[in-house]
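Submitted below is the structure of interest, expressed as structure tokens.
Heads up, one of the protein chains got dropped from this complex, but the rest are sitting where they should.
Showing subunit A:
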């Protein structure tokens, strides 16, 4: 392996960007395909499939043995709202190997006692998100029911490449939210990225069931074929 390829691969990883290293095992030749280059790559379909599963694999291309070293950033879930549903999500994200970050400026809600195992930020969402950065391996979930807290988070998420954006609330609540977003300059296409009502339709009632529905939807969006609308 060229040291320059290894260095480029590590740099992409540090920047939380995906890469696939394509190695012809018989010839010993290699090339690095960055996330942005996958769509135009001759092996696009194959690379995209492996990347969605975040799995390295041996494949055969034109009779040649090719090894794909897949480097997918660790997916994470950023939530506004240190509420019951996010409390239920915390142990579930741990089992699913997702990093979870909870943002809530209300320090009575956002306490380490209620959230022992997650990163807890008590800044306002726009401030917290500016530091965190939202990328293509981040899911954003708005759970407070309070536009003062949820809306700045949603606006940041819609301006980012987040793979999933979801917001809690009934259709009526969401209708008002879309109106507010429109007033802030987000068109219908942008608003359509928001999964609302949030979560898979499993008839969830309790906070834990809603947490399950949300995480089911996040995993399906992460691993399933890319969708163009919500």
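Please note the rule applied: a contact is a pair of C-beta atoms (placed from the backbone, for glycine too) under 8 Å apart; a residue touches a chain by one contact, two chains touch by 3 or more; residues count from 1.
We adopt the following convention: contacts and distances are computed from a predicted model.
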item: Name of the absent chain as recorded in UniProt (options "1,2-phenylacetyl-CoA epoxidase subunit A", "ABC transporter ATP-binding protein", "XdhC/CoxI family protein" or "2-oxoisovalerate dehydrogenase subunit beta"); value: "XdhC/CoxI family protein"
item: Hidden partner chain, touching residue among A:55, A:159 or A:176; value: A:55
item: Touch with the omitted chain, as defined above, among A:9, A:128 or A:178; value: A:9
item: Residues belonging to subunit A that touch the chain removed from view; value: 1-3, 6-7, 9-10, 13, 23, 25, 28, 55-58, 67, 69-71
